[in-house]
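Here is chain A:
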Amino acid sequence: MTAAPILEVEGLAVAYGAAFAVRDLSFSVPEGGIVALVGSNGAGKTTTVQAIAGAMRPRAGRVRLAGAEVAGADCAEMVRRGVTLVPEGRLVFPQMTVDENLRMGGLNARAAPNVTRNLARVFELFPRLAERRNQLGGSMSGGEQQMLAIARGLMAEPRLMILDEPSLGLMPKLVGELFGLIQRLNGEGITILLVEQNVRQTLQIADRAYVLEKGRVVLSGAGSDLLDDPFVRKAFLGH
Partner candidate 1 sequence: MLQTIVNGLLYGGTLSVAAVGFSLIFGVMNVINLAHGVFVVGGAYAALALWTGLRLDPILALVPIMAGGFVVGAAYQRFVIGPAVRRGSPVAALLVTFGLSLVVVNGLTIVYSSAVRNVSPAYAFFSVRIGDVTIDAVRAIAFVTALVLIAALALFLRTTVWGRMIRATAQSELAARLCGVDARRVYALTFGVGSAFAAGSGVLIGMIMPFTPAEEVQWTVYAFVVVVLGGVGSPAGAMLGGLLLGLAATLTQTYVGPVYTNVVMFMILLAMLLVRPNGILGSAFRASR
Partner candidate 2 sequence: MGETISRRETLALAGAAGIAATAGPFRPAIAQSTPTLTFGGTIPFSGRWAEIGQSVHAGYQTVVKYVNEEQGGLDVGGRKVRLEIKVVDDASDPQRATTLLQRQIDDGVQYFLGSYSSPIILPQAAIINRARRPMVQAGGGADAIFTQGYRYVFGMYPRASRSAFPAVDAFEALTPKPRTFTVVYANDPFSKPQGEGVIARLREKGMEVIDTVELPATVQDVSAMLAAVRAKTPDVLMCVTSDQTSLLIARQVAQSQTDLKMLFTSLGPQATSFREALGKFAEGITCISTWSETFPYKDPIFGSTAKFVEYYKKHNNLPLIYHQGTAAGCIVAYAWALQQVGRVDDPNAVRDALARIDIESLYGRIKFTPDGDGDPVLMGSSVTQVQGTDLKVIYPQQLAEARTLWPIRPFSQR
């Protein structure tokens, strides 16, 4: 890991009421890399990335983005600073057209002037969306909605894109395409933080991965190393 970290998380704790979903969590994401958070259901992955993106307020800990302290900043500020979360379950706006969905993604002050250019770019990336430009988000298939969610995220011109369970509910063929897409985006210079349950494929593309359990990091290492790790094999890969 040579590049400077774009994101550093240290001692993060997040709670719902009195119940802590994440406690004392630390990890870092190098600029230009692909980092994965893996773990079983309820391990605290979604909570973690929502706290980073400003959708939840951490109880404790530090979050540094390109060296600047951003713990507790709200979503709007994080988006402005170049962090975009593509949320679990896609959450496209079902009663808005594809076009409107994408324009929503490009709302922030930094990206707003470039909406036309960015639209052209995502339509080039996802020709399918260009075809369905005036269709309602809710009327599209799961795969298309996932594309739309990612495209909407791209409209914000992120430096760091966080993808939360993007493969959930997709057909295997589409999952393959999705991981290809993620690598392509990464190739274009966008740092990726990937939360996945599809551990095998994730570890194959991740530079580095962290295994979470009960809100803590229990294991970390290069993606390929973890693929061979006995614990990971037993817990996630079914060997």
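In this text, a contact is a pair of C-beta atoms (placed from the backbone, for glycine too) under 8 Å apart; a residue touches a chain by one contact, two chains touch by 3 or more; residues count from 1.
On the choice of candidates, all candidates are chains of the complex that A comes from, given by their letters.
Note that this is a predicted model, so its numbers are computed, not measured.
Asks: Spot the contact partner of chain A in this complex among 1 or 2.
Replies: Candidate in contact with chain A: 1, the rest do not touch it.
Asks: Could you list, by residue number, the parts of chain A that touch candidate 1 in their complex?
Replies: Against candidate 1, chain A makes touches at 53-55, 74-76, 79-80, 84-85, 87, 91-96, 100, 103-105, 107-108, 138, 152, 156.
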